[in-house]
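Removed from the display is one protein chain of the complex; every other protein chain stays in position.
And then chain A:
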């Protein structure tokens, strides 16, 4: 294929004895967008990093990577440096950590211009402003002196894109560039990337785990699993007619199903009136309060027994803070009535016996389990606090039972958290909450750190447990697909306030607020960006 810009043949990446990628072959034509899809650990990022040889020295590479007729794997470091950032540039996943926090925007972009284009001082400044304007940063001249922490996540990613585009590369490698962003920002960044690509005529290798994004931007798609590409085809063919079993599995994996029916006369488990969490902003010598950050501002909600309330919002909307406050893990103002009793004014000690009734499952399954305790100890800890009279044998029995209930073998209780995958860890975290047989469980984004296919399994598990024990959930998520599969009623939060609430089906069918409409559109839109489309406004 002489027409291809980049041609990867039989690429293999090994770390020690482990193959991170093997027999990877693909081509990218000039101006084309190729998506590389796979779940975590499939080797997609390793493949991307090996193109510019940014892998740690412990990796051994084999095969060929031809870029404009030059084999990058055989190129010497000096030649590689000429290619990096000039002909091929990269955008990384985490905009917070991929910009240097001690340098201004102008310096970071200027550095690339100075190295590859030899632009300095006024010429560099003019080009930087032009680039920032191109990536849609308002009033670019005034943002030159801004440090990364003064920009929002979306703006930081725009600056990263500006840096990548500084020398008008022929190939842009984008490694999950929108994963860390909110859905609405995600859509803007994708649109920006596509419009820039069309204007500059560059090729793009887009790495993602999100099939929704692939469908919207890529012309061709490679599906990767366990270090190998199992299927390569045009995007529409992949979605309409998947050949490989893994591709079918991936496409079918989206969370499905309906929340269980609820009785409208069921007793109210939790009732909240005018809940406020204000963090004071203090200034000056005497720490006078000059204002408040209103994390949660006047929220009313109520949840009935056996029902799931979905709390939806983007990052910073106060949804997790709300969850913590309901469990009295954060101090707040307003009435919290739990099982008919106002718990707002109970002391920490008086709260303790009530904590068996209200539990929480956290977002990050890697951070929420103490790595130094065995699974049995982790799950048994709450039993020790709330049922001090039961002996070790009985506790062990309860732990085994709950492990089986969350779909893990009871023998695993002797193992330690690092021996488990993300999905298994989340099951353990759910078991820890369920072993106390609570009435009310706050689920703080329990699926967002997991791969799609595992997300669906966890959603099924949660619904299953709920049906069996008549549990009440408060489900916090930014992912509308998961919320639709679990929640009976939902509230949409923005800047600490509830902007819309009601039955889930009704909100999805006819959202009344513009913000909700944007959220739903960003989550469910499947029309390709840049393609001529009539139904997009």
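Rule of thumb we're sticking to: a residue touches a chain if its C-beta (ideal position, glycine included) is under 8 Å from a C-beta of that chain, and two chains touch if they have at least 3 such contacts; residues count from 1.
Everything that follows uses one rule, which is that contacts and distances are computed from a predicted model.
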**Request:** Write down which listed name, "ABC transporter permease", "Deoxyribose-phosphate aldolase", "Peptidase M48-like protein" or "Heme exporter protein A", is the UniProt protein name of the chain that is not shown.
**Result:** "ABC transporter permease"
**Message:** From the list A:147, A:239, A:278 or A:416, pick the residue that touches the absent chain.
**Reply:** A:416
**Fill in**
Across A:81, A:355 or A:497, the one contacting the chain not displayed is A:355
**Asked** Among A:364, A:437 or A:525, which residue is in contact with the omitted chain in the full complex?
**Response** A:364
**Request:** Would you indicate which residue among A:97, A:258 or A:404 is in contact with the undisplayed chain?
**Result:** A:404
**Prompt:** Can you list where chain A touches the absent chain?
**Reply:** 39-42, 225-226, 327, 329, 351-353, 355-356, 359-360, 362-364, 367-374, 381-382, 385-386, 404, 406-409, 411-412, 414-416, 418-421, 423-424, 427, 429, 432, 436, 451, 453-454, 457
